[in-house]
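Partial complex: the chains shown occupy the same locations as in the complete assembly.
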Amino acid sequence: MKNIPVAILGATGYTGAELIRLIEAHPHFEVAHLGAHSQAGKLAGEVLPGVSGRIAAMTLAAADATLPLNVELVFTALPHGAAAGSVFSALEAGKKVVDLSADFRHKTHAVYRAAYQADHPHPELFDEAVYGLTEHARDQLASARLVANPGCYPTSVLLPLIPLLKAGVIDTSSSIIIDSKSGASGAGRSAKTDLLYCELNESVKAYGLPRHRHAWEMEEWALGFAGSETKVRFVPHILPMNRGMLSTLHLSGNSSESWLDILQQAYGDEPFIKLLPQGTLPSTAGISGSNRCDIGISLLSETEVVIVSCIDNLLKGAAGQAIQNANLMFGLDETEGLATHALWP
Amino acid sequence: MKNIPVAILGATGYTGAELIRLIEAHPHFEVAHLGAHSQAGKLAGEVLPGVSGRIAAMTLAAADATLPLNVELVFTALPHGAAAGSVFSALEAGKKVVDLSADFRHKTHAVYRAAYQADHPHPELFDEAVYGLTEHARDQLASARLVANPGCYPTSVLLPLIPLLKAGVIDTSSSIIIDSKSGASGAGRSAKTDLLYCELNESVKAYGLPRHRHAWEMEEWALGFAGSETKVRFVPHILPMNRGMLSTLHLSGNSSESWLDILQQAYGDEPFIKLLPQGTLPSTAGISGSNRCDIGISLLSETEVVIVSCIDNLLKGAAGQAIQNANLMFGLDETEGLATHALWP
């Protein structure tokens, strides 16, 4: 029975649309409020081609509109900087919050400023926020009032990295080299020339250098979850596809111990992590539309290892992991409303 | 509770894979058997990148393997010609069948031969087979033992056409011109040069002329459902995208009566049909991943009307409608396990 009304702020972006889809197919959550910026006042169906029925007929509220009293949970899919105020207000109003922006992913103001080049309006909430990399944060999620949903790139990188860092098999004396590839939906729905179809189609490029914001997040939580002072050299690329993210980790270390066994012990029972047989590497086609993270390992030599990790950037990298976290916040089965099999092809 | 074991024959094609995804997320059906042709003996996970867990570990049976006793329902996603024998055997074994091939879509041997250039091995089943265009066949589906799942193009064309033909507003004195566009998944998963990525990408072409097989199906069921002797000029095209089908109907007739009202009366309460406001036309992005058919109308003049109809060829055009039909065959809510909102973008 549908019994938990939720609000989505930032409902007309790609992540917001994905939250709507997941929640409407979820057995316990129900969309009760849709907030939007410039589109406020329109019907959801005018702005979102994929919705129909009741949702299409809902009016989009302003981003700062008062939330309905019965709403218990708020998803904020707003730009960083803009999200913090909405998160603060929702908490004040007694709601639980899953924030999909970057605003509460860091534990210190100094790191936030370094990564986002701005002061944070509510640093007092840093301590309370739970960094929701679900597989490593279940204990805290059950009682969390505010969950900082991880970034897409950090999710794809930290999931394979944490158990291996804990096991001490990776050489961290020099930076870890991570070469990531993302579909275009990760860049958002802003009307910018460089996001036009003809600019991205049939093309690939690196961006975000010399240091992408997610590098700070990876380093902070490699330390946070694995206790390992790790430096990353992170180079993201944008590809001509809508969804999907693939991170190639070029690692050095001791491969005499089986890295796959280490991951198997950590994740063997996880519903949303698939470990491929040794030497087999995943594609993003395998996880598109699913909440899974697929991980494969190839040994190049005794000391050189390549790990490839794939997620759907809008699911395990954003809205899917947000629902996974929300399930735990409300005492539900973690897998409720989330697909394990991909929409393929 | 999962309590209806099902088999899928032809599990490793694109339609078979989509059936697996839908059934595994379905509250009542459960995959109990996977049949495949040349891939028999392999694990499903070796051939289908999108599956994980229990399904990935299932061994693919030969297409003609004996079905498990407990299986109650069989989906045949086999090539036309090959399907009929499997359908016959499954019925003999006491199973219900939804056949996604073309083998039972026609009522006479003569039409089948004209469309498929072959003799049919089991014409004795023609009479029993229910043509499962769900919205127009509910009465028969509840008690059906064998459902012939409609073709993708006919589904996209017949849904808008039937109510308008019944209302008598379309001029059928000359052929109805239908120009359809389909994603590449409709062409199947055979290793053919002309289906290679580089042959289809960045290109569009017409195919299947002078007369595509689905033209016979459209004409037979325009007559069957609307009682209208209709001739179609049907020209399909293949586009550089995985999923999605758009049919443009170039119609003539009397537009003084509102065609949208006629469709509204026929489909206003349908969960999987979305009628767009007058003058607004749908895109396939709006229905990808959903079981919906979206329909829009544009009046060009008093006698000239364009109707555009969109479906996901693997869902409402194949596996989705098959589940919709199966739900009714087993007395379940027709919408169980089927998405109304699209996976967008």
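Couple of notes before you dig in:
Labels A and B are assigned to the chains in the order they are written; within every chain, residues are numbered from 1.
The rule is short, and it goes like this: contacts are C-beta pairs under 8 Å (C-beta built on N, C-alpha and C of every residue); 3 or more make two chains touch, one makes a residue touch a chain.
Values in this document were obtained by computation on a predicted structure and should not be read as measured data.
The complex is built from one repeated protein sequence; 2 chains are visible, and the structure file as a whole lists 4 copies.
Simple rule for what comes next: only the chains that are shown with their structure count from here on.
A straight line joining the Cα centres of subunit A and subunit B is 35 Å long. Contact residues of subunit B toward subunit A in the complex are 14, 17-18, 20-21, 24-25, 48-53, 55-56, 185, 202, 242-243, 271, 274, 282-283, 285-290, 292, 294, 339-345.
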